[in-house]
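Rest of the complex left out; these chains stay put.
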Amino acid sequence: MVITARPSYARIYTALEELRTHEGVELQLVVAASALLERYGSAVSVMEEAGFKIDRQVYMILEGENLVTTAKSTGFGLAELATVFDNLKPDMVVTIADRFETMATAVAATYMNIPLVHIQGGEVTGSIDEKVRHAVTKLADLHLVASRKAAERVIRMGENPDSVVVTGCPSIDLAQTAVEAEPREPAKILSGYGGVGADVDVSGGYLVVLQHPVTTEYEQAFSHVSETLEAVREGGYPALWFWPNVDAGSDNTSKAIRGFRELHDLPNVHFYRNLTPLDFLSILLSSDCIVGNSSAGIRECAYLGVPAVNIGNRQRGRDRGGNVIDVDYDRNEIIHAIEQCRSNGRQERDLLYGDGTAGPRIAEALATATLSIEKILPY
Amino acid sequence: MVITARPSYARIYTALEELRTHEGVELQLVVAASALLERYGSAVSVMEEAGFKIDRQVYMILEGENLVTTAKSTGFGLAELATVFDNLKPDMVVTIADRFETMATAVAATYMNIPLVHIQGGEVTGSIDEKVRHAVTKLADLHLVASRKAAERVIRMGENPDSVVVTGCPSIDLAQTAVEAEPREPAKILSGYGGVGADVDVSGGYLVVLQHPVTTEYEQAFSHVSETLEAVREGGYPALWFWPNVDAGSDNTSKAIRGFRELHDLPNVHFYRNLTPLDFLSILLSSDCIVGNSSAGIRECAYLGVPAVNIGNRQRGRDRGGNVIDVDYDRNEIIHAIEQCRSNGRQERDLLYGDGTAGPRIAEALATATLSIEKILPY
């Protein structure tokens, strides 16, 4: 299995846990690209602490963060991974989602005649990721998809239905763990994390806010996040705001939030940095609703039944459950949607993205697959 | 436009001719991979003789001819092409078919945010080429396909119907030139080419034989070609046999033919090496039928109305017209099919692969395209 980024690792974690002890499976881990780098959270260290043995490390990111370096990184990564696959001689190569490293992995496995397993195909998002995701589908020999709709799309693209397995998304497995865990008071969970901003009383309900950048321009980032800040301020509900993860674009969003705070009082908002995934899910589970553009609102909250106000088009195209209200970057729309969420209350659990058993299902699918590298379009 | 092999150049030639003078089009040529190498016929020299200006040459083939080197060549080629596209800044990148260089070109253009045009998508062949061809379809923004069926497949895979244009295959353009040319006597055409084997009288009709290797093992290559040789010998019809082009596998087929000739008399067969494309098509046009596994039997002969005995599964999956009889590697089946072809006589012209205007259509499609790099699966 090739892991190339911290979020990919987090998402696939329960499957990895299952695979490392699954009978009949020998797990080889190749860690590559940003998963090796400090400034992206060094997933490799997290993995080693979790007890995983890393078989190969592949440095492939050329500095510069522009179009040329992304294309070149894909090429050099592909060339490196060919060597790695030739050394490790795996029975299959497993790759995740739609990053440039996913493309490099898929092409390398294809030309090495090694069956390719693709996790998270068949989803719809637009942008360059969309092209890459579907191209990888056409290279893959086994498709482990998150939802029934994704399965249907993969099959319509011409893949053999026998090669498509709906496993659900492993991120839901952790949501289920949060649901099943001993209930904990939000205030207690939060007490260990510090953060900045107002003292917020969460005993009577609260919002969770998480807004990632969709632009690299400061002006636009400021205008986007300001609408949400205004809505939260005007509404006056207790709110827990989580900073976006550090990457290129999010610097501007963080800067915009800081700029807003200097100009305005925010007596009902406390800002947090990294909670552990499980703590975050527990906080989410007890919240009134999630606001912003995080995939957690679409995926985990469908399972948790937590209402979500989804702002802008970052999640455009993603299948969504009944818990989601889509709004534009507009404070009034946002306030109105939050009101609606609060009055609707907790939703039915929607198994759209899985039932919490994706890890074992993925492991089982990999352990029992009889893979061929031959395929042919059926129409 | 990226040209990476001599056959690709031959196939696209009429489009290139059209493009270099087409109003509103500035043609930039990147010649890469085997098209630069002597031992693959140095397409680059042929192109320069034909008056084309080559903008960039990209060496990308790592010696070794195995799975690892193919994967690595794809990676290094991708990295190189990124630089080339960054230097040339084309409005679109045009790539052909399903070779590993096609994949490198497509991924490089995708990550450089340059619209990608794919020629010859939507065809069905099996094997690794099949995966690569459809993956490139998912990366491409404009699809110039050879046949209506290919168009239909591309659309079913989720491409926007507005982005799919049936241009026909430019190889048919040359077939049309042969049809329209002043008729010439086959004996006269052949007199300039020498060759080896018996003196064959072609005035009363003749077969054209062209059989490419589908294996790299000598035993199998020998057994495959022997059935055809036996069938032609037993049938006793005048036959013009064309040696396969020199590449890895074809050495064994050539060796097998030579071995057979040492053991058996072939009083009705003359062997030829390279005819010019137009001379070859004229010879084909006057023949009773074509025997073997060349794509010419499937593509050009559909247009020419020349019957074809197609042996084995090299052309499996390719759409075919009524001119084709498929047989196994079996001398009796082959003899029987040749008889049938001869008694059926010339077929109706089938425009399955185009009507001889692919060059201008491709040029027009490229000149008038309004391309976007954004696309989204419609289902």
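Chains here go by letter, A and B, matching the order in which they are written, and residues are numbered from 1 within each.
Quick note on the criterion: a residue touches a chain if its C-beta (ideal position, glycine included) is under 8 Å from a C-beta of that chain, and two chains touch if they have at least 3 such contacts.
Here the structure is a predicted model, which means the values were calculated and not measured.
Of the identical protein chains in this complex, 2 are displayed in place, while the full assembly in this structure file contains 4 copies of the same sequence.
The rule is short, and it goes like this: only the chains that are shown with their structure count from here on.
Chain A and chain B have Cα centroids separated by 44 Å. Touching chain B in their complex are the following residues of chain A: 67-68, 70-72, 74-83, 85-86, 100, 103-104, 107-108, 110-113, 124-128, 130-132, 134-139, 152-153, 156-158, 317, 373-377, 379.
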